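For this view, one protein chain was removed and the others were kept in their places.
Read from first to last, the chains carry the letters A, B, C, D and E; within each, the first residue is number 1.
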Amino acid sequence: MSTEKELITIITEAVLETELCKKIEQLGATGYTVIDVRGKGHTGNRGGDWKESANIQIEVVCNAHLAEVITHTLETNYFDDYAMIVYRSPVTVLRSDKF
Amino acid sequence: MSTEKELITIITEAVLETELCKKIEQLGATGYTVIDVRGKGHTGNRGGDWKESANIQIEVVCNAHLAEVITHTLETNYFDDYAMIVYRSPVTVLRSDKF
Amino acid sequence: MSTEKELITIITEAVLETELCKKIEQLGATGYTVIDVRGKGHTGNRGGDWKESANIQIEVVCNAHLAEVITHTLETNYFDDYAMIVYRSPVTVLRSDKF
Amino acid sequence: MIDPIILFFIFGFLASLFRSDLKIPPAIYDLLSILLLITIGMKGGVELAKQPFISLLPQIGVVLLIGFVIPLVLSPVLRQLGKFKREDAASIAAHYGSVSVGTFAVAIAFMENNSIEYEAHLPVFVVMLEIPAIIVGILLAKGIQANMAWGKISHEIFLGKGVVLLIGGLAIGWIAGPDGITKIKPLFFDLFTGILALFLLEMGLITARQLSSLKNYGFFLVGFGIIVPVLMAIGGVWVGLAMGLSVGGATVLGTLTASASYIAVPAAMRISVPSANPTLSLTASLGITFPFNVLVGIPIYYQIAKLMQG
Amino acid sequence: MIDPIILFFIFGFLASLFRSDLKIPPAIYDLLSILLLITIGMKGGVELAKQPFISLLPQIGVVLLIGFVIPLVLSPVLRQLGKFKREDAASIAAHYGSVSVGTFAVAIAFMENNSIEYEAHLPVFVVMLEIPAIIVGILLAKGIQANMAWGKISHEIFLGKGVVLLIGGLAIGWIAGPDGITKIKPLFFDLFTGILALFLLEMGLITARQLSSLKNYGFFLVGFGIIVPVLMAIGGVWVGLAMGLSVGGATVLGTLTASASYIAVPAAMRISVPSANPTLSLTASLGITFPFNVLVGIPIYYQIAKLMQG
Partner (left out) sequence: MIDPIILFFIFGFLASLFRSDLKIPPAIYDLLSILLLITIGMKGGVELAKQPFISLLPQIGVVLLIGFVIPLVLSPVLRQLGKFKREDAASIAAHYGSVSVGTFAVAIAFMENNSIEYEAHLPVFVVMLEIPAIIVGILLAKGIQANMAWGKISHEIFLGKGVVLLIGGLAIGWIAGPDGITKIKPLFFDLFTGILALFLLEMGLITARQLSSLKNYGFFLVGFGIIVPVLMAIGGVWVGLAMGLSVGGATVLGTLTASASYIAVPAAMRISVPSANPTLSLTASLGITFPFNVLVGIPIYYQIAKLMQG
């Protein structure tokens, strides 16, 4: 089993946390990690002082195929309406059977 | 438009947040993300209990050229006087026109 | 001195913070960064509401050899008993003599 | 004499305007709003424990009706006059149909500062007015569709943090009654005005940050955010007097109808009507209507109530 | 009449059960527990300042003994009846040998609500009961080994946050004495019940989340988590009366023995006995025993104490 996986990083509105995490699980990811962040992008300043303007960063480690599925789902369902960026990078995992 | 971009990660003193974010925007980045972190390095323990000892991690996704400019600016202006590390890695972004 | 280093990312139980940071230093890392995160994985939901269920993400930039040593140590000592994932990725650092 | 809680709001506003690095940590903002919401809920609940619930039912019915009617009236106005697209009109209408707990607390402080009497069960109306407008707003935005995710939507509406805390506080106050809550009063009741002051400091900081959005969205919003509250306040005061409230009580009801939500509704709309632009509704409710009501609206509504009482 | 702090617990429990997004930020949870622990410690310390320490020594000795004995008794039960592996049995036993500060605070509130007298130095027992069970638990799990990292372990035991705050509060109360602490009373003493209410709200939220683990670990834990506390309460009440405590005091001691730790012990065990499954002990102590004691246990233990007093 290959230890080369993909890390997907999603930075988006905090209000989406529950919904996205559920969806990521449903699509087959074995886990995810969420960080409270703040930032600025096309939709303006999201300083995170209160829930409405708070961002989260979601990280998912998974295989290349699932990475495709997840990013595609995000692109289709959330990109138009929400502040969101998504990027991927290759990572080498320990215990690759965990993912 | 290529989807291959660079992710710059800057870990430095929290007191620099406003200044660095402004500079990063001025240099042409389309956005940035900031995380509250703590850590230890050459300048000692930065446990983040209070503002003076707090660190932030700034993440910027941009093209290779801008990445050069930003890292160079950091190196010239801040490396000597502040607790700071900077690293880059290639990432594949969704909607590359956003960056 | 090469500027190509490795970034190790460890996501695990918050209760391990002191112990792991100490060990990472002892093994020879020049520093580390810690972030408070939450998440879900094989050991279930770790929502971070209180210390018992909180996760941390530890990031270490180091050379390839030390990366081997650190990940191996983690694998041997913590993987069986703790909620933990570990992955590595190559990064290009500024001022490579810092690491 | 100017109420110091208003001064805290102005202080926050100015600090943010001058780009001070003053910040209230998000965790503290959460604590403050948890305390405010529970306490207001509890105050309502304690009153319910004092009088037979049945006697309040007619008033509650009227208030619920207000919550349904306001967004139905505002949404077409926004589409026609404001040229907003369907979802945006519906979302803004929902914000104004619902209420702002912070504004309510300032109104109550105004009553007490000026020794104006008001009905003690008014907090119950806050709880009642939170929800109907959200439902109407979603229906206006989406129409009634066969495949609507009602499970998800009603979850957002009834189990959002704001609503849960108000209802939880109400239930606790109701069950425990006036004597039961004696021992928790020092935290929830004695500190209330101080907590409100800190909360308004943060609101000032946030409000000032909304201003930058104003220029992007033209001045229709400014007019809307000032004129509509005044009109709704007149309506609310009139209904209040008609249903037998004192001048103070009618003023508070008028303030409630004049106020626009910035906690429960934004969250629910963001999830349920994603294509509505949140900046529009927040700029209006938080950037214009909130400061207007808090700084100049409430005393005006009180004068209106006195006039209408005749 | 139901105590409102219990209502806060139930409120949190229900909010979490219905998957509301209500959350107490971790920083606020930390603040609440810091305040609770310091205050309970200080209350004990103030009493120590009032009476000669020597006169309490016999009672303290007995209480320490209880802390050592309980895990020694429970661990074999868990291995034999529960079929738990050595480390898990030891860890659960340590949780039940130690105490829950939240449960203690609820017991004190119960006494005051019902005007039942109790000895003011009871908080000292909380401090005494925190630690012994942890030591015993670690020894039971690991046996006495030559190469044991005692430095690390005793650090975990004596310098964990919970223990440090209790002991710190005790010392401050003792040195400052009843008069000394007058000026800090508004924060630490007057707000205490309100702080406890918020703390129980959070405990309700957390408790409900433990329930999902229940189905994975069979119903032995449910039985254990209810029956064992009752038995330990009977023992505790009996010892309490035997050593001369009032009915109220014996009830509180019974409640302490019946309660299981969810702050100090889990952290210490996680570091010192990594192979013990933390979900097992937390599900039992937090998911079952804590709500049982708080909701129904304490009044029962009081009846038991009255009966045994004769």
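Here are a few things to note about the model shown:
Definition applied: a residue touches a chain if its C-beta (ideal position, glycine included) is under 8 Å from a C-beta of that chain, and two chains touch if they have at least 3 such contacts.
Keep in mind that this is a model prediction, so the values were computed, not measured.
Taking the full assembly into account, the omitted chain touches B, D, E.
Note that of D:Ile38, D:Leu74, D:Ile92 or D:Ala109, the residue touching the chain absent from this view is D:Ala109. Only one of the listed residues, D:Leu22, D:Ala120, D:Leu159 or D:Met243, touches the absent chain: D:Leu22.
As for the chain not pictured, it touches chain D at residues 1-5, 7-8, 11, 15, 18-28, 109, 112-113, 186, 190-191, 193-195, 197-198.
If you put the missing chain back, the residues of chain E touching it would be 25-28, 30-31, 34, 155, 159-161, 164-165, 168, 171-172, 175-177, 179-181, 183-188, 191. Contacts to the hidden chain, counted on chain B, fall at residues 13, 15-16, 19, 36, 44-45, 47-52, 54, 78, 80-82.
Basically, only the chains that are shown with their structure count from here on.
The minimum number of touch steps separating chain C from chain D is 2. At the far end from chain C, in terms of centres built from Cα atoms, lies D. Each chain's centre was taken as the mean of its CA atoms, and the one lying most distant from chain E is B.
Measuring from the averaged C-alpha position of chain A to that of chain D gives a distance of 34 Å. Residues of chain D in contact with at least two other chains: 26. The set of chain B residues touching two or more other chains comprises 35-36, 89. If you check each pair of chains against the touch rule, the ones that pass are A-B, A-C, A-D, B-C, C-E, D-E.
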